[in-house]
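Some chains omitted; the rest stay in position.
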Amino acid sequence: MTILQQNKQYITENIAKSRDDGRKHDQTREISIETGILGKAEGSARVQIGKTEVIVGVKVDIGTPFPDTPKSGVLMVNSEFSALASPEFENGPPREDSIELSRVVDRGIRESNTIAVEDLCIEPGEKVWMVFVDINITNHDGNLIDAAGMAAIAALMSAKVPKINEDGTVNRDGEYKGSLPVKDIPVPVSVGIINSTMIVDATKLEEQCIDSRITITTTKAGNYCAMQQAGSHETTEEQILKIGEIAQKNGKERRLIIEKSVKK
Amino acid sequence: MGSDRPKKYEKLIINNKRLDGRTLDELRPVKIEVGVIPSADGSAYIEIGNTKVLAAVHGPKEMFPKHQMNENRAVLNVRYAMLPFSTTERVRPGPSRRSNEISKVTRHALESVIFLEEFPRLAINLTLDIIQADAGTRATAITAGAVALAHAGIPMKSLVAATAVGKIDGKLALDLNGPEDNFGETDMPIAMTSTDKNITLLQMDGDFTKEEFKKALGIVKNSIEPLFEAQRKALQDYYK
């Protein structure tokens, strides 16, 4: 058995009793959030959950609306798994995981109506605001979706909308009309199941032992706005319902941390 | 969700019936045929309402490229694709971010019931072509995929079928059709095993309270059986 296999066996066998780093099953590592860290982005945030670190930059630009939605602005969530962040990302980043991560974060924001695309219209059919949310993984030690989701919403909450110059171009000299209108604070919480034990905020090592991962995003009102199951094991109805409750509770706690990080 | 509605879809539920006449917890009509693609090791054609999908399995066979081989079990490769003519607006051929994600969750939805460990180092390739799309393409593809795998003789613990439950005009409804998906508030695709009704795919977009969520799960569990019956019947008809 390789060391990795031994580690995995150890974790799997002991998870019901205790976690490798001593945390409780529903305990998240220390979360630290800093906003406004990037000088050239209209909004930005760095989120650390334990050793996992994610940077998100929000760029706001003027563009043309899609022909079928002339009165709606555009919100785009993109993620790059930089080769920096993990030895596994070096031989080509994990495209599928990167797409899934950005789409799950995107859905959390979109389905909670956090950014109402109608609010981003400047001139129907002609000019709208385009909001690019770019997620960059800086260090991967598990639970990337939760870290990315928190960083994305914190960056959006910190984002400003530039003034428009007289010639119709975006003012890039640091003059702003105001904040980006952000209506909710969707927070994704991912729960891993190892040998029927549910854990919150799995580390990279724990993720390698996971049977299933369920991510549930909740809104300020405590409702569910997005879900995503992953992993090649079945889950029961009871487990799923329990995870919904865990997501509500943890989402509430994390939402407070996000709010505090943006206010300061 | 929630874009401007044309007049004919102003109300999606009238007198507790939906516009296509179904009750709130009723599946769309389902039709499954097995063995439709002679050159595949297993295949199935499925219609659920107006959604039409072809599924084909090749394998177990040699893995290519080799470096993706797993020493201990077979690798299930899933390719989900909307054909260019499957929707009102032509779909550009080739993989998209959306089809990449759906291929992944579909693979997860089916892996849990396959005895992959019986075929170390080999590949099982499942291709899912959406011929016509009218909501529920991933659920329909999963339901077809399970049948095609069974037809290919891949050993499985259980069948898997999938559908969606959503919220339209404020009410929970099973197996959304096109307009219900476009103008409804919430959509939750779910896949379940036939043996235990365990969940192998769960996605959700929209808005559910905790109570709605619980009720929605219950509706699927109580009403999904006809899909398993259609799967079994299609397989039996083929071997008759």
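Going in written order, the chains are labelled A and B, and every chain counts its residues from 1.
Please note the rule applied: a residue touches a chain if its C-beta (ideal position, glycine included) is under 8 Å from a C-beta of that chain, and two chains touch if they have at least 3 such contacts.
These figures come from a predicted structure and were not determined experimentally.
The full set of protein chains in the file adds up to the formula A x3, B x3.
The rule is simple: only the chains that are shown with their structure count from here on.
Chain B has its Cα centroid 27 Å from the Cα centroid of chain A. Partner chain B is touched in their complex by these residues of chain A: 69, 95-96, 99-100, 102-103, 107, 111-112, 214, 216, 219, 222-237, 240-241, 244-245, 248. The touching residues of chain B, when paired with chain A in their complex, are 1, 3, 97-98, 100-101, 103-105, 107-108, 111-113, 188, 193, 196-210, 213-214, 217-218, 221.
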